[in-house]
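I have placed the structure first, in the form of structure tokens, so that the comments after it can refer back to it.
A protein chain is absent from this complex, but the other protein chains hold their places.
Up next, chain A:
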């Protein structure tokens, strides 16, 4: 008898330069709002949202980290247990894009190597200020074998899709994993027996 009210539990960690909109993305997704005057995150922030995908309850534990350099050591310690990383940059800020290789190094160093990483270009509502072309980012993501999505936390573009796609991908991987090693406890989504049905359309 399970006391849990979900079928899957996934830990998602958002990382990326300060001010790219990580917190806004999370709050848009979990609270359905675009917070005016969102302050810089201190250390780490935490939110929960449970979604239903193909009849299965998926609990998303979302850790939103501070982009500021000074919190780097504590935020890094959160990568390790993440099932997925949302690496965010700001399409209107070339700098935030240029820092991506540095972030990838951090991921390499601190995250579980099975972690699912998705690259997100945020603030597409500011199209006229765009500094990073979509194609360039897509190519970069592909070269690093990451998924790629562009979002606007402000206009709520692709935010829902971001998290839901991620959840689907994680479920797919979890099922794959349980199939692969039947006797070991399912690592992510500590849950129940998994049906063989694929859960949703592939990403992008």
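Everything that follows uses one rule, which is that a residue touches a chain if its C-beta (ideal position, glycine included) is under 8 Å from a C-beta of that chain, and two chains touch if they have at least 3 such contacts; residues count from 1.
The working rule: contacts and distances are computed from a predicted model.
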Chain left out of the displayed complex - its UniProt protein name, from "tRNA (adenine(58)-N(1))-methyltransferase catalytic subunit TRMT61A", "Actin-like protein ARP6", "Protein EFR3 homolog B" or "2-methoxy-6-polyprenyl-1,4-benzoquinol methylase, mitochondrial": "Protein EFR3 homolog B"
Given A:77, A:114 or A:176, the one touching the chain that is not displayed: A:77
Touching residues (missing chain, whole complex) on chain A: 1, 3-5, 30-31, 39, 41-48, 50, 52, 57, 61, 63, 69-74, 76-78, 80-81
